[in-house]
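Pasting in a structure now, in structure tokens, and then I'll have a few things to ask.
Here the complex is missing a single protein chain, while all its other protein chains stay put.
Chain lettering (A and B) follows the sequence in which the chains are written, and residue indices restart at 1 in each chain.
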């Protein structure tokens, strides 16, 4: 079943992807058919099954509390599409 | 001695060490081949011939002194998902079209440390999302293979399609790939080469652009498993910068080739006999069993009951992670930016312009399955099913050493035969996805040609961190299959 325009628009808004009206419809159809297809997971009995978190192979590892990084402003800013002095810039955010 | 384009990575290494050929000669021959063939194949997004020549000179200097690592002077291609210091890295996306990372991924740093020479950055599906290399913002990659009876352009598979095509056509001696649900194995099968997806945690993910963090794993792609083994030994290893990297020693994978398969128990998962399986694929699979049996292995039927849920589970888990992983491409710190009067306008316009259709579709599905009211029904349930899939494998491996399956449900299809239904497209990964979900290693080796002359691959799936047994079994198939066919487009053919 196709996802309705309102749902597609809400999801696109959450994902911050601007959509043209004609995209909303085709995406609604595509997403609907994929969602219908994954619905088959409802058949599986998952009672008492823990969700998988990672593959369970790596051992928890923590870093030492030492400053080993940072102080590389040029690298941080080098790819910025727009900047002002030492800052990234964005359109004014009004709170 | 045959021509320079008949080298495998291993034989080139030996020739370099013996000073029968120089690294500069070898590199120039490959740069030349790229210039001749890649206009058509489009396997490279960025070529780095000058850096390659410099690297080759340095390699020759080292070799002259009897120094240099195991890959000293070996020309390789790098999937454009690995960040390379000072060299544009795009993920085949417009949104990273001008991104030049000031850092090197751990995997490529390991290869450089061993003396490898990088010829450039290889094409892929945008953000590794695809199975045909048709979603790249830099255009599709063409498979160097042709059907016997047609000039139709075939897809090289995906997402590591550029890597597969470049290796198959002899433009590079080996390449890096990444595999999330089959992105090394399926294109390897489609182009008649070998590829290994190692155990999750074997190769560091640091500096590799993420698609789905819990599944992404780098691996080698090359003409045969010996070459893959040499590459994997260099790429693999513990990395404290990746929390999911596993601290376990890297064995000598090349040595595993000689182990043989005598007494090895090879499992045949009965659920992989899917409805409507192509007769040629079924026949190839049977052939694979025969080869292994003849080499001394024992063939055992096993069951992986949750196989049919692998794909839908994969799409939920992978797309959920992708929707979050790709949030950082917002036009603020790097990458494509489309100006707008408001911050949200900037995000929406930049992401609308920067991402291709398939990536947008996947981000939206991933966002949907995580959103309020759907999380339990989709994401949480999928992660539980994933546990069951992993348990299936662990249980099967109590009884067998490796599993044998086909790599893909068909050979390479033509670019214009791409299914319009996205679900049909996803079915390409039906055999490769379950191993990814479980985190176990798997590989694909070329095993024969279909009736139309297009290569087909067989997949072997192994136990956690037992890439050696996989390589041994894979090599037995290689020896039996004696696959020496070459694609229509090949550096050594058109020279």
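Basically, contacts are C-beta pairs under 8 Å (C-beta built on N, C-alpha and C of every residue); 3 or more make two chains touch, one makes a residue touch a chain.
Here is the rule we go by: contacts and distances are computed from a predicted model.
Visitor: So which of "Radical SAM core domain-containing protein", "Aspartyl/glutamyl-tRNA(Asn/Gln) amidotransferase subunit B", "Chemotaxis protein CheA" or "Branched-chain amino acid ABC transporter permease" is the UniProt name of the chain that got left out?
Guide: So, among "Radical SAM core domain-containing protein", "Aspartyl/glutamyl-tRNA(Asn/Gln) amidotransferase subunit B", "Chemotaxis protein CheA" or "Branched-chain amino acid ABC transporter permease", the name matching the hidden chain's UniProt entry is "Aspartyl/glutamyl-tRNA(Asn/Gln) amidotransferase subunit B".
Visitor: For the chain that's not shown, point to the residue among B:89, B:199 or B:387 touching it.
Guide: B:89
Visitor: Among the options B:241, B:273 or B:293, which residue touches the chain absent from this view?
Guide: If we include the chain that is not displayed, B:241 is the one touching it.
Visitor: Of the residues in chain A, which ones touch the absent chain?
Guide: Considering the whole complex, chain A reaches the absent chain at 14, 16, 51, 53-54, 58-73, 75-77, 84-95.
Visitor: Residues on chain B that touch the omitted chain in the whole complex?
Guide: Answer for chain B: residues 82-83, 89, 91, 96, 99, 101-103, 105, 205-210, 212-214, 240-244, 320-321, 323-324, 327-328, 330, 332-334, 343-344, 347, 367, 370-372, 375, 379 touch the chain left out.
Here, only the chains that are shown with their structure count from here on.
Visitor: Distance between chain A and chain B based on Cα centroids, please, to the nearest Å.
Guide: The mean C-alpha positions of chain A and chain B differ by 24 Å.
Visitor: What residues on chain A touch chain B, complex-wise?
Guide: Spelled out, the residues of chain A in touch with chain B are 3, 7-8, 11-12, 14-19, 27, 30-31, 33-35, 37-38, 40-42, 44, 46, 49-55, 57-59, 61, 63, 72, 75-76, 78-82, 88, 90-91, 93.
Visitor: Considering only the defined contacts, which chain B positions touch chain A in the complex?
Guide: Counting only chain B, the residues touching chain A are 98-100, 102-103, 199-201, 214, 240, 243-247, 306, 308-309, 312-313, 315-316, 323, 327, 330-337, 340-349, 351-352, 355, 360-361, 363-365, 367-369, 371, 377-378, 380-388, 390, 421-423, 438-439, 464-465.
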